[in-house]
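I have a structure here, written as structure tokens, and I will follow up with some questions on it.
Every protein chain of the complex appears in place save one, which is left out.
Chain lettering (A, B and C) follows the sequence in which the chains are written, and residue indices restart at 1 in each chain.
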Amino acid sequence: MGISIGVGTIIVGLLISAVLAYVLTKINKTTGAWVTVLAPFLALAAVFLLRDSIGTTYSLFFLEFELTEYGWFFSMIMLLVFACVSFFNVYWMKKMVHPAAYNMLYLLALTGTLGAFMAKDFIGLFIFWEMIVWSSMFIIPFGKSRKASVVYYAFSALGSLAMLYGIFYLYNAFGSFNIQEVLKLAATDTTAALVAFITIGIAGMVKLGVFPFHLWLPRAHGNAPDTFSPILSGGLVKAGGFAVFLIAVVMPSYEAFATQLQFMGVSITSYIFILFGAVSIVVGTLMAIKQDDFKKLIAYSSVANAGYIIIGLAMTDALSVGGAFMHIFAHALASAAAFLAVAAVSHRTGTTKMSELGGLIHRMPLTYLVYLIAIISMAGIPPMAGFISKWMLFQSMIDNGMVFVATAAFFGSIGSFLYVFRPLSAVFLGQLSPKHYKVKKAPVLMMIPMIILSGLTVLFGIFPNIVLRIVSRIQTSVGMEGLQFDGTKIIGSNGSLDPTLIVVIFGIGFMIALVIFLLHPKSRKVELMDTYTASEFIYTPELLHYSHSFYAPFERLYKNAPDTSKWYKAILKKVSEIGGFVSYAFFSSKPRIVVFWIVIAMVALLWGGSV
Amino acid sequence: MSKKERAVAKRKKKWDGISNFFRANSIWMLMYCTGCCAIELPQAMTSKYDMERLGMGPMATPRQADVILVTGYLSVKTLRRVIYAYEQMGEPKYLVAFGPCTINGGIYYDAHPVIKSLDQYLPIDVYIAGCMPKPEAVMNGFQDLIDMIKRKEANGWRKYQENKEWYRENQIHALGELRIKDEFHE
Amino acid sequence: MITIIISILIALGILVFAFLWQTTLSGITRKIVGRYQKRYGPRFYQNFRDIFKALSKRGITHGWVYSFGVIMAVGGIMATVMFLPLFGIVPFPGVDNFFIYVYLFAVGMLGMAMSAVGSGNPLAGIGVMRALTQMVGYEVPFMIVVLAMIYGHGTSSLSELAAIQQTSGFLSWNLVKMPIGTIVGFICLLGMLGKKPFETFIAPAEIASGPMVEYGGKQLGMLMIMHELATFIEISLFVNLFLGGATPIVFGETTVLVGLSSVVGFLLKYSIVYIVSALISNALGRFKIDQVIKYFYKVPIVLAIIQALIVVFLGWGV
Partner (left out) sequence: MNPALLIAAPLLAAFIAVIFKKIDKVVLGVVAVGNIAYSIVMAVLFTGATQIAIGGFAPPFGISLVLDSYSLIGILLVNVAFGLILLMGTKLVGRYGIVLAVSLAALNGIVLTGDLFNLFVFIEVAAISAYIMTTMNKQLKHTFNYLILGTLASGLLLFGIAVLYNMFGSLNIIDIASKLAISGVSAGAMVLPIVFIFAGLSVEAKLIPFGGWVRGVLKKSNSLVGPLLVTGYAAAILLVFGRLTSTIFIMSDGLKIALTVVAVATLVLAEFTAFSKKNLREVLLFSSIAQSGLVVALFLNGLTVAAILVLVNNVVSKLVLFALSAKIADDTGTDKISELKGVFTKYRVLGVGFTIAAMSLIGLPMFFGFVAKAQAVMSLFESGNLWLPAVILLVSVIEGIYIIRILTTLWNSGKEGQVPSKDAQKEYKLNGFVKVSIVALVIGVLIVAAGILPITNIKEFLSSDFLSFITRSMGGV
């Protein structure tokens, strides 16, 4: 084909398709929704084809783009998630009040992420970064909550404005907006590096949802439209990983902070970041265990997983960064799939409250399998992609001897079994409530993306090297040591892992078990309600369904734990109170009071001026 | 019966023989402790008589159990539960009845809510005599059950399967309604 | 290719041995416990009888996930066993990573939990809840101790960790080098095995044996096989990590004799650990589940962190 596809073309194409989606949705809702399916797929194909032209630059109007190895990687993840999720839009058109706006903003959010990943300069990065924020900020209130959007914006603004501060600080110091150039220069100047690390790091932490900026996740993910939660959790959140990657690895922080106090193999600044990651693992895990809302649960699990990502990136050794990348990838796939499963359930039953559901495996078996694969990956159990990343991260943690961080990570890892199992048990297994007897299977179009995501999770769990080789190339492209492989084996620092072998052995084990199972007498099929009740006659399935406050004994142990949201509420309350005071004291309707203040102020000014 | 079917049946019988060896020596009990005879079970289980040396042991639910012990009289209310529990057990399953109450109501022969002869409602493999049976008798009864299993005579469950209608009829006759909605509350 | 097939055959051998050995040992232990309670106790092969009896029965099923979960559980645990090194024989050298055992083990656990809850019985749900909650309790301190060990010895391979302990006799065991860690490991082992006082998730008198509540027939039989194999994994992990693995009890020139004696050494240690844990179990009562968590997060985790800090900062026990 004579047409050369550049990043600019893709971005412009997406912008045009956003407008097109808006117009077409006005005409016909379904057609408009299909635009949101097609556009990411085309973009996915286009970006995939750009694999060979990494390193080339494009310019579009005033924006400069550069396709980097990591930009390509992040873009692929994002497009994959968007392309898969967009199938669900078709079904949600009827439920929306502003379908046209939704479709447009959906594609704008995609444009924003791609633009941010491929921007050559910080201004472009920031523009697209904010584009993600405002486009998703308008989508979230289409869901259940308006407040959620405000909370989302508040945190995002905190992050992006911190980033803006950093950008301008760096510009002032080095006179350039070019990301690579500036970061390389910053690495030679500890102060500038520190400012960049903290400000851009905060932006990344906010986006990732790392403690203490994690509060927007459960609110936004939990209340966004069901079709958008997977985008938030699987896609947009990962942009935070991109920001952290920029300052931790591209800068690179290990060179910039080489003169700092080194602690546990990393500089103290990085270690503080890692500690935040560790805290967010614990907080995310504990909070996820507590939730009754399916979506909020996965949202808090994203908080916990964000902790792993930031730990991996901040440790900046080959395995940890590789692990973080793999984790970004695996978690994007898994959480998107899990949220899609929720969306499918919500589409059929109309609720996401776990205590109201149950036994859906008998009505939606494929959705169940999708969710199962997703949670196996999220919990880091082989043979899914999530295991590989966790293994790599653990290797690094142990190598650095980070006892406390590892404690948090282990806790999060085992704790994840708890929270991922709860929806499995409460939503899909257990007793089917009579009000859901007539629930149908998820529609075919919904199944396609779910199966794609699950398939990829399994595929990259068995052959993670496909991804890890790309990751390795990213690492060498930013001047790091790359990951080591030996055939299907991943070489770690204190041991190696052969995921393919694990799968083979697991397959053998499974086959033996299957043979044992088949050799023995066939079981009698009984109804779900025909179950052990100490011979009491019970006819209400809900009574036999254990889903309400599932981990009650465990929750009891930390029910008095401090609530982070209270801190923010307290701050905002103080702001409000000061505001109220100002309004009362200075904007009085009694002139004498204002005159009094004017006199005071003038005396103060005269005094201040004569000092 | 064709040749092939006969061969299958023969093989099945052979396997049944092997299975019965295991079954006989690994009997898990579900204790339905309705009456006074239950007080003899602790004796039989613990160090004095040590039921475990026969491979027997208590189990928590009917699903896991092989034998259900009806230890004494059954009222109408409890019979329903016993039937429910018995039907939940996996096959093969056995029923051991304790004392005279399960035969003719024993000392409750004239009490109106008490079921007089249990074998009208459920197939009984072994009766254990005594009011209450001594632990020796209990152990003896279990040994009998083991022997019966080995000899393939403990076929109560098969009888129950084959004569389901008859049993059901009796059950309904006595109970009016097998599975009640609820006696106390719903 | 040939090497892989040989490896797999070795692994299958280990699997069969593990099943036979642990099931026999379980029977023996039942006998010992019987004697301990002044009873006669069952035959030593009683567990085989139980398992085959259960397999031969005709049970029930509550739908496909009920059976699928069981197969997944047994398959997962079998796969884990096949990765285990035994008597210094490593079926898959280089990849017998500690984390594989932890997480591959979880596949089996997940399968079983799934199947149990799939039965629709609330008691199973409660049992699984307790099992998972307890897992958060014991797994974390155990992993911290192992972290210290891996950090100290520089390898996460189970066979290499065992080999390191075989260099200079008894004194190079982690039992000696990391005594605090070994205590933590043993307490966690009790939790893993579900022995009293950490028997919360079975609790037959309380929640009717928890996850097992609906099982009968072949599903129960398979879960019993799984239980034996899981016990084998847990105890071998402990023996390999803390007690030096397959250390010979006879020293001399003859390799065959030393080799055989190391087999005996391993089995001896294994038996002692298992029987001691069984005896402890029979002497104690049961914790409530929140007591379990409180306990694990008070004593073992603190000890584990202390042990880890000692190794990481002081360099003792390397």
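Definition applied: a residue touches a chain if its C-beta (ideal position, glycine included) is under 8 Å from a C-beta of that chain, and two chains touch if they have at least 3 such contacts.
In this text, all values refer to a predicted model and were calculated from it rather than measured experimentally.
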| item | value |
| --- | --- |
| Shown chains that the omitted chain touches within the full complex | A |
| Contact partner of the left-out chain, one of A:P141, A:G204 or A:G495 | A:P141 |
| Which of A:Y539, A:W567 or A:F587 contacts the chain that the document leaves out | A:F587 |
| Per the touch definition above, residue among A:V19, A:I448, A:M511 or A:L606 touching the missing chain | A:L606 |
| Hidden partner interface residues of subunit A, rising order | 61-62, 95, 97-98, 123, 126-127, 130-131, 133-134, 137-138, 140-147, 149-150, 153-154, 157-158, 161-162, 164-165, 168-169, 171-172, 225, 572, 575-580, 582-583, 585-591, 593-595, 597-598, 600-602, 604-606, 608-611 |
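Quick note on the criterion: only the chains that are shown with their structure count from here on.
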| item | value |
| --- | --- |
| Pairwise touch network: line, ring, star, complete, or other | complete |
| Relative to subunit A, chain with the most remote C-alpha centre | B |
| Mean-CA-position distance for subunit B and subunit A (Å) | 58 |
| Subunit C residues counted as touching two or more neighbouring chains | 56-60, 208, 213-214, 217 |
| Numbers and ranges of subunit B residues touching at least 2 other chains | 61-63, 88 |
| Sites on subunit C touched by subunit B in the complex | 30, 34, 37-43, 46, 49-50, 52-54, 56-60, 204-205, 208-209, 212-217, 220 |
| Interface residues, subunit B side, partner subunit A - complex | 61-63, 80-82, 84-85, 88, 179-182, 186 |
| Residue ranges of subunit B touching subunit C (in the complex, touch as defined) | 15, 19, 22-23, 25-26, 28, 46-47, 50, 52-53, 55, 58-66, 88-92 |
